[in-house]
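Heads up, one of the protein chains got dropped from this complex, but the rest are sitting where they should.
Coming up: subunit A.
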Amino acid sequence: MVAKKGGNRGEDAEDELKREPLQAILLADSFATKFRPITLERPKVLLPLVNVPMIDYTLAWLESAGVEEVFVFCCAHSKQVIDYLKNSKWFGQPNFAVSTIESHDSISAGDALRLIYERHVINGDFILVTGDTVSNMPLIQALKEHKERRRKDNNAVMTIVIKQSKPSSITNQSRLGTEELFMAIDPGTKQLLYYEDKADDRKGTISLDKGLLMDNASISLHNDKQDCYIDICSPEVLSLFTDNFDYQHLRRHFVKGLLVDDIMGYKIFTHEIHASYAARIDNYRSYDTISKDIIQRWTYPLVPDVQFFGNCASKLERRGMYRASEVGLSRSAQIGPFTVIGNGTSIGSNTEISDSVVGEDCVIGSNVSIEGCYIWNNVTIENGCKLRHAIVCDGVIMKSGAVLEPGAVLSFKVVVGQQFIVPAYSKVSLLQQPVIKDSDEELEYDDNSSGIIGIPSISSTPEKLNDQFGTKLSDSQRRAGSEVGDGGVGFIWSLGEGGHEEEWRHSVAPIPADKLIEIIRTATDELEISNQDGNFLPPSGELEPDSVDNDSDEDARDDYSYFEKEVEATFLRAVHENVKEDHIILEVNALRLSYNLTSTDCASALFYSMMKLASDTPHDTPGELVKNVATVITKWKQLLKDYLSSIDEEIEVILKFEELCLESTKEYTPLFVQVLHLLYDQDVIQEKAILDWASEKEEAEESDKLFLKQAEKFIQWLNEASEEED
């Protein structure tokens, strides 16, 4: 009876999800380098967030949201991720299948999705998330909306989840440390119309396409929405990635690509969540913010005192302090509010800890002061150390009296020497910083900031990594030691060029007050300047659209000539390879869509290619050329006719022919009338089209009337013929 009950419940859940197993793709790789140097040794998804690996939050959420099948895509450090999942209990959960897809050469989310598409594992709508997402949102409502939209409009391929979150007015970045995000959303349909996360915030302006305002009755423009990077996708998304092989980044390429490309008409919608929480860890700042959100229980039930998955039980005490059961706490130690202390950690006397997370089996000496730090497992901190707003990875040893200034990051097993002061925002690792200008590869990913290219060589096996440690340490221990103080081991990474400028934006440390003042000052200065600009240069606004228009015109012309060439190539291929007419039509249509042209353009382009073919076929006399034209036209007139649905298009063909005679293929000049007659005989061009063309040309300049004169007789004959009919 119990089993039956369980079965019923399962069916209910399935009912809600339309009886298809709900699938999810979890990208266990962020394809970014923001967490270096830590991610050189361990994948980002396994980094502990409030003492639980990030991927566990994501999986626990997916499981509780009713997802039944998850494909974990592993790339960088794939072995570590797979080993972790194997050792955890995620495999073999009831009603929750987790399987891994491994890749070694994917360098972006786009590559990952293309690979998944090739595997043919996704057979319905799916959830696309990265392994660093923390959320407790229920998916049922969002899924339902997505499916309803899909039923009405097959082009609604994606729903992205957003949440209100105001960006700081001073720094123009969100609380998660990401750039201010601008979104234009149709308030009625919730369709996403514009997405810009790299707006030039210094200027305080964004530019919207005019068409956006023309096509939509109403638009609401938001800068207070946070993108949660949770996407509900239709299977088309995967094929779109495959079709557009240059799509790399989910947002920068895919979303923007779809929004700009209105030919295929794919639409993206948004789903805003209010009560539930969703955020993605993108940089150190969001690591800090989300940790604090978890401690403040916004992510309930994914909080430290709930054993949502395999985490050690800890008890919530007064003032938001979480303490595991086995903590050795000195009586004089002061643990401040919003602090998490992991299992097996011992804390010495007179030590003060506040707003921090301390992992498992750490040894913290006496008179240590820790504020706003993230200390992972097995860390030893000797007496008298001072840590402020830093991340300290597994196995780090801090000798007595060492100091971490705000924003410092100590990677795995670093040893900081006695009394050494690690400067603010510095990153210390046992691995040497890869020299940026060493290889082209590195440069490349630096440009598009979407790479882990350098990683596979390092990450392939942990043993290899250790070997590297070994050799490196012996080689350069002395040098390394000097870098992080007496008896210390590790390299201080130099900040990238211009790095220091931006480092404070994304670090775990709060933004220093002087920086804020500086920003405010520059902002007000700029405001004044821009106001002056506004006064002095009012016409600039008028000039711009013109130039834009010119550009677009040229673009259009360029586009057309490319298009013509493509069509010609297609046509020639068809002639030589005997491709069916239907197929050519398909291909030409596809070209038309991709170049955003009309069917008139197709007709003229096709006609051009035919005439070109005729003239390219060997011939000696004009008579032979006419014969060539006749054979080509007779053979392919059906194809041409397919595009000549109205008189206008036929006129267009005549005009094209005119142009051809004048410019490219002068051979045809004397044969104009003959060919025209031929076209008329073959029913390609109707009488009316020729007459319309003639009357149109009557008003043209004398120089333009060359062909009209040539065709005078023919037109006269046509006129007479039509009169006779009447």
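By our rule, contacts are C-beta pairs under 8 Å (C-beta built on N, C-alpha and C of every residue); 3 or more make two chains touch, one makes a residue touch a chain; residues count from 1.
Following the convention adopted for this analysis, contacts and distances are computed from a predicted model.
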| item | value |
| --- | --- |
| Identity of the absent chain, which is to be given by its UniProt protein name, from "ER membrane protein complex subunit 4", "Translation initiation factor eIF2B subunit beta", "Putative nucleolar complex protein" or "WD repeat-containing protein 46" | "Translation initiation factor eIF2B subunit beta" |
| Contact with the hidden chain (one of A:Gln23, A:Gln80, A:Asn136 or A:Gln674) | A:Asn136 |
| Omitted-chain contact residue, chosen from A:Ser354, A:Ser369, A:Asn383 or A:Ser400 | A:Ser354 |
| From A:Gln248, A:Thr289, A:Asn343 or A:Ser429, residue that would touch the chain that is not displayed | A:Thr289 |
| Omitted-chain contact residue, chosen from A:Pro235, A:Gly257 or A:Gly320 | A:Gly320 |
| Hidden-chain contact residue, picked from the options A:Ser106, A:Ser276 or A:Thr570 | A:Ser276 |
| Subunit A residues touching the omitted chain (full complex) | 1-3, 5-6, 60, 63-64, 93-95, 136, 163-166, 168, 170-171, 173, 175, 177, 224, 274-277, 285, 288-289, 292-293, 296-301, 306-309, 313, 315-316, 320, 337-338, 354-355, 371-372, 389, 509-511, 513, 516 |
